[in-house]
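Beneath this line is the structure, given in structure tokens, with notes to follow.
Taken from a larger complex, these chains appear in their original positions, while the remainder are omitted.
Each chain gets a letter, A, B and C, in the order it is written, and its residues are counted from 1.
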Amino acid sequence: MTHLPDSGPLPGVHDLGYARLDTDRLERTGDAEVVYGAGKTPVQIVELLRTLHSTHGGRAALATRLSPEAQELVAVELPEAVVDPVGRTAVLGTVPAPSGTVAVVSAGTSDAPVAAEAATTAGVFGAGVELITDVGVAGLHRVLGVRERLAAADCLIVVAGMEGALPSVVGGLTGVPLVAVPTSVGYGASFGGVAALLGMLNSCAPGVTVVNIDNGFGAGVFAARVARRAAPIEVKEQ
Amino acid sequence: MTHLPDSGPLPGVHDLGYARLDTDRLERTGDAEVVYGAGKTPVQIVELLRTLHSTHGGRAALATRLSPEAQELVAVELPEAVVDPVGRTAVLGTVPAPSGTVAVVSAGTSDAPVAAEAATTAGVFGAGVELITDVGVAGLHRVLGVRERLAAADCLIVVAGMEGALPSVVGGLTGVPLVAVPTSVGYGASFGGVAALLGMLNSCAPGVTVVNIDNGFGAGVFAARVARRAAPIEVKEQ
Amino acid sequence: MTHLPDSGPLPGVHDLGYARLDTDRLERTGDAEVVYGAGKTPVQIVELLRTLHSTHGGRAALATRLSPEAQELVAVELPEAVVDPVGRTAVLGTVPAPSGTVAVVSAGTSDAPVAAEAATTAGVFGAGVELITDVGVAGLHRVLGVRERLAAADCLIVVAGMEGALPSVVGGLTGVPLVAVPTSVGYGASFGGVAALLGMLNSCAPGVTVVNIDNGFGAGVFAARVARRAAPIEVKEQ
């Protein structure tokens, strides 16, 4: 017995052999599929970006978790793409006009890749983005110094590793919806981000929600959806 | 040496001896403090509800996790309060006029208490609420049957125990921001809700965020904040 | 003291020095032993396949978990063998005429290796096999589209990583016996497949059984045993 051929073509699917693009997703959820780069070859990523871009009418196509090799090939083959080596992302095509604001707040310099992935994703998914880095809780003056900028956002993404305390501190300062992203930054009993994840799930500040460890992409999608449907700030007089 | 007297009174705090109400929170975050009933006596809960109500100008005061005894005393002492035995909550005072809509979706009848806590909380925090129960993934026709109602909400709360698969299914059907609540419903290797929690954190549907096990209150606060700042649906022509 | 010589030859055992083939297993259980390739050298694997083949009268011999090097050597040394680079298997000899049908369903493209291993195994162990890939729960239309093919099988193998929700959805659509295989696909709090494993063990659909993480082989053996003893479908009028 040999490897069986799979079931035939399906509507709403663009089959590339090694991957199938769910071209129906845009209609179903309002957002297009993206390229998750981990485990894919640079050549595949370039082709997937091109295909997503062309099958969605020039809409910005996003690729995440790109290896340095993939970033390099994308830069060569798709010179109009914007590659971010910090967040390991590439964007091909024009991002939407921003609607609402997502503020991405991170605790330490090691959290930068996850924060950048979240920021780029939120932008591609239609939100305006503000990045506020290096405001760890061991230096409270920095958090307090950006308090007004936090309160002005429509949705907050708070990125932290180690003990993951920043969302509790930020969540106590403002009532803006807050998505916490634990990162795998830490060592010993941080268990690859589990300590930060548990800290965020148990936050004493009400209204904090959490995504998977290092999942900047998921936080970006969620926050953009919140921000872009938010009414302009001056309307929110409750 | 005996038990030392504590530090003196503080601004923004209402001290009842056994608890201190953070009366400054409303100004800081836009939402008032609530009474977490677990570990408090019925008499304390009644007093706390009364105090919250009177110090916040008649605004609706919420108490959660009430024992049957506490529910009974609240009903007797505060007859104008609305007590919900399913969600184990009590609300004293008029809830705000609803702004935006939160849809609370639950998988099984055992998830009802958590779903009810989330629904009541979202209402007290200013959102309109729709409750859609018993739409477990083992009977997909029910989920598909409510698809339009899901898409019409400003924020979704999806409550499920056991394997916690419902948020993935719902998240694939719509692009509405979705907060997942794992419940401790299950047995054996469900580990008191850990299986559902992990399932939700690893959801293959993008844009799913998660709160702590059985934390209907936290989901309700978050979702209400999203919903009440959402622009009316007809405006969202992006 | 040096390394002691081991006990002498035993009946029902073919001793190759670095491994012993349990040649009695076929009689005991109706199925022959297979070559588990992990940790063995390409040369050993070739010899083991040849020996299994010759000591079992030309019956198809299966090797699993083959490294690229092992696949290459098998292709060169045993040109009549069928090597599957996706499932990392090799089969030497004629597979049995298929009896009954196993449908192997997988959630995402990353689950393909485990699904292929399961499919090849089920074929070698005597069942007909149908492969249905890329039907993740975040795009329900695909699952619903193959519903009749699922119902027509004698046993289902459902392969999924991340939250492992697919078995619950499939198990709610049909009463065919269902074996779930969690894969190590995922990141962060997926813990190398533990999230999917727990999700499957806690499935709300009755009649779902589970094998170890990435254990496509075990699922294939089990499902083939179920399928090949199933009576033809038209007889099952209960």
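One rule holds in what follows: contacts are C-beta pairs under 8 Å (C-beta built on N, C-alpha and C of every residue); 3 or more make two chains touch, one makes a residue touch a chain.
Keep in mind that what you see is a predicted model, and the values were worked out from it rather than measured.
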| item | value |
| --- | --- |
| Given 3 placed chains, full-complex copy number | 8 |
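By definition in this document, only the chains that are shown with their structure count from here on.
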| item | value |
| --- | --- |
| Category of the chain touch graph - line, ring, star, complete, other | complete |
| Rotation angle superposing subunit A onto its copy subunit C by C-alpha atoms, nearest 5 degrees | 90 |
| Innermost chain, where centres are averages of C-alpha coordinates | A |
| Interface composition of copies subunit A and subunit B: same or different, split at half | same |
| Centroid spacing, where centroids are CA-atom means, of subunit B and subunit C in whole angstrom | 45 |
| Subunit A-subunit B separation of Cα centroids, rounded to whole Å | 26 |
| Sites on subunit B at which at least two other chains make contact | 172-173, 201-202 |
| Subunit C-facing residues of subunit A, complex | 1-7, 10, 12-13, 18-20, 22, 24-25, 28, 38-39, 182, 184, 192-194, 197, 212-215 |
| Residues on subunit B engaged by subunit A in the complex (per definition of touch) | 28-31, 34, 96, 99, 126, 154-155, 172-179, 197, 201-202, 206-212, 217-219, 221-222, 225-226, 228-232, 235-236, 238 |
| Subunit C residues within the subunit A interface of the complex | 60, 82, 84, 86-87, 91, 95, 109-110, 116, 119-120, 123-124, 129-134, 138-139, 141-142, 145-146, 149, 187-190 |
